[in-house]
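Every protein chain but one is kept in place in this view of the complex.
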Amino acid sequence: MDGQMAPGVEAKIRESFARQTMMQTAGATLDAVGWGRITISGPVHPDFRQQQGFAHGGLTFALGDTAAGYAALSVLPPEVDVLSVEIKINFLSPAEGHLIAEGRILKPGRRIVPVAADVFAEAPDGTRKLVAVCQGTIIPVTA
Amino acid sequence: MDGQMAPGVEAKIRESFARQTMMQTAGATLDAVGWGRITISGPVHPDFRQQQGFAHGGLTFALGDTAAGYAALSVLPPEVDVLSVEIKINFLSPAEGHLIAEGRILKPGRRIVPVAADVFAEAPDGTRKLVAVCQGTIIPVTA
Amino acid sequence: MDGQMAPGVEAKIRESFARQTMMQTAGATLDAVGWGRITISGPVHPDFRQQQGFAHGGLTFALGDTAAGYAALSVLPPEVDVLSVEIKINFLSPAEGHLIAEGRILKPGRRIVPVAADVFAEAPDGTRKLVAVCQGTIIPVTA
Partner (left out) sequence: MDGQMAPGVEAKIRESFARQTMMQTAGATLDAVGWGRITISGPVHPDFRQQQGFAHGGLTFALGDTAAGYAALSVLPPEVDVLSVEIKINFLSPAEGHLIAEGRILKPGRRIVPVAADVFAEAPDGTRKLVAVCQGTIIPVTA
């Protein structure tokens, strides 16, 4: 499954990401933008923890959701924006260190874009562990 | 379906909630603690928005996840803590105003606690709209 | 949340149900059709069991999915059909006896219909137990 982003789509994704205050608050960055594939990463920020000191599920979800949403946006025409219809997340391990969310489309739909995202935690020594998987549905909306 | 919290469980939930830095960062409060039912609320904080200015899905999810998790904790013995195994969220409407998450258990399991949460957005005039529904699985872990 | 079915919609739902060979094979019946609410029931048919003799998850899912799908169809214009985009099911207890699936819409969308279904197992003495809950997304398609 391969394709090419319409002109202006990468810039649109970068501008949109910059408007997501939650991504800024969490210290997340948009690391890679490709057709149907997006990487976002950020720390397990001290202000986004759950009761045991690990990443709050809401932070892990936010990174996966955002990566998946922009993966969908990357295959859609330049004039649309996207909304998440639903996302399911399975948490595989408590997350600490640095989080990396890799979103991808499952099919380049025009009306419904099924998506997935894997979220990894990277330890200071560079080892990566899969900490969550997401599966969801994104739809285009007129911006 | 009805029951009674073990002694000390409500205090444990309140202390645990206070340790969730993400809830503090988002300005969320723990409003009601009952056997199998928890209410958490908070603003659509300016620092937790998506690209269109609505609540980021990660914020809505965090409130639903937290309410559902403590609903599970409220029916478990005092010596355990909980982890979210998985949660699925369907977003029904873009969320703005004040968010109210009502978590509940679906069955008082000892090993697996199926849970649900409804998230409402309350407008300044007091009208409420259901903006998201969550369905998930929580497990007890030794603290 | 209340409304009224468009003329001809109930008949359309009943005809559509009759074309679902899986429902016939499983011995399921369409018991109630209302605006946004559908009840389907059927036995834990001997030909639809899992390895321990309980209802196969695929049977429980099929009843919940079908009830949810027709709940969506009941609030849509008469000229459309529906497709399931996604459904998540949590199994609360092994199911035996007679299954009753109650589907409902969560919001009467035109483009996306969020739905839910509860599946109960009824014992010979008439007691009911909630055995599964479903949460999903249905979309209209031109028939």
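A, B and C label the chains in the order they appear, each numbered from 1.
In this section, a contact is a pair of C-beta atoms (placed from the backbone, for glycine too) under 8 Å apart; a residue touches a chain by one contact, two chains touch by 3 or more.
Here the structure is a predicted model, which is why all the values come from computation and not from measurement.
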Chain not shown, its touching partners among those shown = A, B, C
Message = If I consider the whole complex, including the chain that's not displayed, which of C:M5, C:V33, C:A71 or C:V85 touches that chain?
response = C:V85
Task = By the contact definition given up top, give the residues of chain C that touch the hidden chain.
result = 16-17, 19-22, 24-25, 46-52, 56-59, 61-63, 65-66, 81, 83-91, 94
Inquiry  = Which parts of chain B face the unshown chain closely enough to count as touching?
reply    = 85-86, 88, 111-112, 114, 137, 139
Remark   = Missing-chain contacts on chain A, rising order, are 88, 90, 92-93, 106-107, 114, 116, 130, 133, 135-137
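In the analysis below, only the chains that are shown with their structure count from here on.
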Ask   = Rounded to the nearest whole Å, what is the centre-to-centre distance of chain B and chain C, using the mean of the C-alpha atoms as each centre?
value = 28
Chain A and chain B: spacing of chain centres that average the CA atoms, whole Å = 22
Ask   = Whole-Å distance, chain A centre to chain C centre, using C-alpha means?
value = 32
Message = Going by the contact rule already set, what residues in chain B reach two or more other chains?
response = 88, 90
